[in-house]
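As you look at this complex, bear in mind that one protein chain is not there, while each of the others sits in place.
Labels for the chains are A, B and C, by order of writing; each one numbers its residues from 1.
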Amino acid sequence: MSDQHDNATAAPEVQGSAVSGRPTLEELKERKARSRRRLEHTGEVMTISMGPQHPSMHGVYRAELDLDGEVIVAVRPEIGNLHRGVEKLCEQRTYHQIIPITDRLDYLAGFVMNHGYCEAVEKLMGLEVPVRGRYIRTIAGELCRIANHILWLGVHIMDLGTQTFFCICFRDREYVLDLLEMLTGARLTHSFGRIGGVAKDLPDGFDHRCRKAIDFLPQRVAEYERIVKHNRIYYKRAKGVGIFTSEDCYAWRVTGPTLRSAGVARDLRKDEPYAAYDEVDFEVAVEYNADVYDRFLVRMKEIRESCKIVRRCLDSLPDGPFVARDAGRTLPLKKNVLRDPAAMIQDFYQVFEGPQVPKGEVYRAIEAPKGEMGVYIRSEGGAKPARIRFTTPSFYHGQAVPPLVEGEMVSDMVAIFASIDVVLGDCDR
Amino acid sequence: MSDPVAQFVFLLIKAILMPVLIIMMVAFIIYFERKFAGFFQGRVGPTYLGPWGSLQSFGDIFKLLSKEDLIPTRADKPVFRLAPYIAFIPAFLVMAVLPFGPVSEETYLFGYQFDYVIANFDTGLVLFLAMGAIAVYGVVLAGWSSNNNYSLLGGLRAGAQMISYELAMGFSVVGVMVMAGSLNLVAIVDGQAGNFWDWYFIPQVVGGLIFFIATIAELNRTPFDLPEAEQELVAGHLTEYSGMRWGMFYFAEYVNLVVISGIVATLYFGGWRAPFEVLDFIPGPIWLLVKICLLVFLYMWVRWTIFRYRYNQLMSIGWKVLLPLAILNLVVTAIVVNVVG
Amino acid sequence: MSAEAVSAAGKAERPLPATLAAAKMELEERFGTRLLGSCEFRGELTYTVAPEDWVEVLRFCKETPALAFDQLDCLLGDHLPERAAAPLQVVAHLLSHTHGHRLRIKTPLVEGRGLSTVTGLWPSAGFDEREAWEMFGIVFEGHPDLRRLLTTEDFVGHPLRKDFPLQGTVGGRIRTDLRGKI
Partner (left out) sequence: MGLKDVVKKGAFVDILRGMSVTGTYFVVDKVTVEYPKEKLETYPRFRGAQALLTDPETGDTKCVACMLCATVCPSQCISIVGEQTSEGRSHPAVFDLDLARCIFCGLCEEVCPEAAIVMTRRYELATFDKNDFFLDKTALIANQAYAHKELFSRPAGEGAGGAEAPRGAAPGVTPAPAPAPADGER
């Protein structure tokens, strides 16, 4: 926080005035009101459609903008172009078959979606995941988070002007995707989660390669910060732009890095720990100016924290089974199916009958890279869920664009939309 | 042949040779821009057409020629067709006043007196500023005539951006004029005779920087490429253009780039003069070519590194920062030249 | 294996967090009989309320400091054809940032009956209610802009109802009979 002050090149009106350097809620609201003041004298309004094929709309998000010159007067968002009816599909499939569907939700962090779904099913069944399984889930989850944030940075900076960082970020993301392909078998659509743990154990040589990549990535983050953090143009384009106070975040259910940049240290990995997050200590990245610039700072800190988590998980990786062995509810291990007949019977039972799930409903939320993703499952006791609802962060971030952007300018809409990290697979389900 | 006929023949050759040379240069600069863009981003750039992909720009041209050339139905067709030419032709005119070698009575070529400039124009600098202003019409008319909201926004931005940066450019150039004592580019280059420390970019550092920044805005290149900001306005004023018509605009941008780096070389880096006296045996045009290439490389380097300003920040920089600094620089130069000179 | 045996085999029934127990007392003391049913399952508290008190209960949850549910995590519609009396249902998940606890409020709905909107309390319910209307046909009175969200404007029917065929009613049927012959 201290460096926040010495870079006097920041636009003077954004200087924090509170005693501890952190702007109070009223101060943030006053800054937001300043950018809304452009709306008072609106002349003739022109409507443009930042349509589904727009280069910086991160997928098929459509926003109809009413412009007065360059200032945005009104926004009418429109989503649903990537709606695949995931919830209807899930109602026709057993709990094992739903796993490959979930990683198509937020396709930039596939495994995290598997993980969220498996946590909800395990909570519904009351199933205990063995320690090694939880550690592997944490490692894979954090690798997905790193990949997601690096891609976010590349696209965010490309929206501000140059393609250079897009290529640089995608090159660094390649190392993480390599690791995920080695671990799970696919770069994006991992389908690596299983009810009761993970599909396979860590392959040999993964430990060495993972440590090499984890030591290499913080240097890359240092380089990104060296270029972007003190860049005068990034100051002008990001400081004091798109302010969203914590009150707005609660009202519009905006969570994740956007909420943490508004001064609220809310992180489900700390508040409602799951997998191995309670056994690994890490800090929650928090900033206080609630603008695009602070969302960048929060995400860079999160990449560093994720690297730390993965390193700690690798250091204290326990032995033992990586998936729960419970005849009635989990898929058997492939090795056992080929050898002993009991596992083969369990195999047939799980595929034809499906897992036994008690009647009841459950809601489990985890910390996805873009925000809090909650899974609501209502089961009537059968092998197929009666109703599943994926409460994905981008759905609500896409809805929160109007209050975020009104009063700002067109080129700010692009920067703000990128800063809240909306991905349409997540948003339209 | 008598002298006037020889002069006329020389003029014809120069007038034909210059555009052909520029078009050849532009074709290669387009290729180098894509190649260097790749290198700056850690990737390789085009490699398939020709050795190291060198025929890529000819591949582009054939692709553009074969592409369908759409004109929107409700577009203002005559203006829509005229816009690329308005953007394309002024750049060539400026090349006429650019000296690429010694201009004096005793320089002879094939036995006839020959001066290394197409038009020894007394007010060459004013012509350059005028042509820059006309090129803006190409962009603004393109934006207006394609009857599309995005292009209108792009065109408006281009108009506003040019006005605010032309002033800064004009004032910063006057500093050079005061030092050289004349508007004629030939006289300016003669004023920079001698080694590289006699060039004007050393006394005129502030003026030179302002001029460089203003030319980036003139060329619509990255920190100030708001008119065709792909991320915001899809393609700005070029949204409705396709095929060879779009190619004309793309070509015009690079011709402008070559011409303006020529002007910057002439005004601040001693035109066709060698950096050291002893290297004078290498002919003038070679030096001008080397300087143009280095400056074009610098423009590319700036383009692939720096983000883009927001529209109102761009205007405020133009009016609140560059213009006062340019005037200050002019005043200081005038005082120094009169007191010391 | 009956449901109890399975859940007994799993972790012991999770106790309610302290603040949630306090909130439970407050709620039951305030509404008492108007809470039609409550259930605790896997450490989650669920209340069922009548459709008429829907907004009142939610407003109470949001405004009283002991509960302080300042975020509506998710609001979803549901279709239970086996429950003939009230086949439709709306479920709301509330989250309190100050106390860090969660609550689920449900309300059963008869077929044609609408529900009043909660966008006044939490603007984030806007898209949720539009989706619930589009997928189940539950009309939310007072909603600023109730139109189709995820499906196309001219889509007919409410897809997430159990009686809606998986292949859909309008064209685009998967021609399994032509497989391999095209």
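Keep this in mind: contacts are C-beta pairs under 8 Å (C-beta built on N, C-alpha and C of every residue); 3 or more make two chains touch, one makes a residue touch a chain.
Quick caveat, the model's predicted, so the values are computed rather than measured.
Set against the missing chain, the residues A:V131, A:I227, A:V284 or A:L317 yield one that touches it, A:I227. Which of A:R171, A:K270 or A:K308 touches the hidden chain is settled by the complete complex: it is A:R171.
What subunit A contributes to its contact with the hidden chain is residues 6-9, 93, 96-101, 104, 164, 168, 171, 174-175, 178, 181-186, 189, 191, 199-201, 203-205, 208-209, 212-213, 216, 223, 226-227, 230-232, 331, 333-335, 337-339, 344, 347-348, 350-352. If you put the missing chain back, the residues of subunit B touching it would be 36, 38-44, 47, 301-302, 304-306.
Throughout what follows, only the chains that are shown with their structure count from here on.
Relative to subunit A, the most remote chain by averaged C-alpha coordinates is B. Annotation: 24 Å between the Cα-based centres of subunit A and subunit C.
Centre-to-centre separation between subunit A and subunit B, using Cα means, comes to 46 Å.
Here the CA centre of subunit B is 64 Å from the CA centre of subunit C. Annotation for subunit C: no residues touch two or more other chains.
Residues of subunit A in contact with two or more other chains: none. For subunit C in complex with subunit A, the touching residues are 1, 3, 6-7, 9-11, 41-42, 44, 46, 70-74, 76, 78-80, 82, 91, 93, 95, 97, 100, 102, 104, 122-124, 126-127, 135, 148-152, 159-160, 162, 164, 166. By the touch rule above, subunit A contacts subunit C in their complex via residues 79-80, 83, 85, 87-89, 91-92, 123-128, 250-253, 264, 266, 271-272, 328-329, 356, 358-363, 365, 372, 374, 376, 378, 380-381, 386-387, 389, 391, 395-396, 398-400, 403, 428-429. Subunit A makes touch with subunit B in their complex at residues 46-48, 54-56, 67, 70, 157-164, 166-168, 171, 231, 233-234, 236-237, 409-414.
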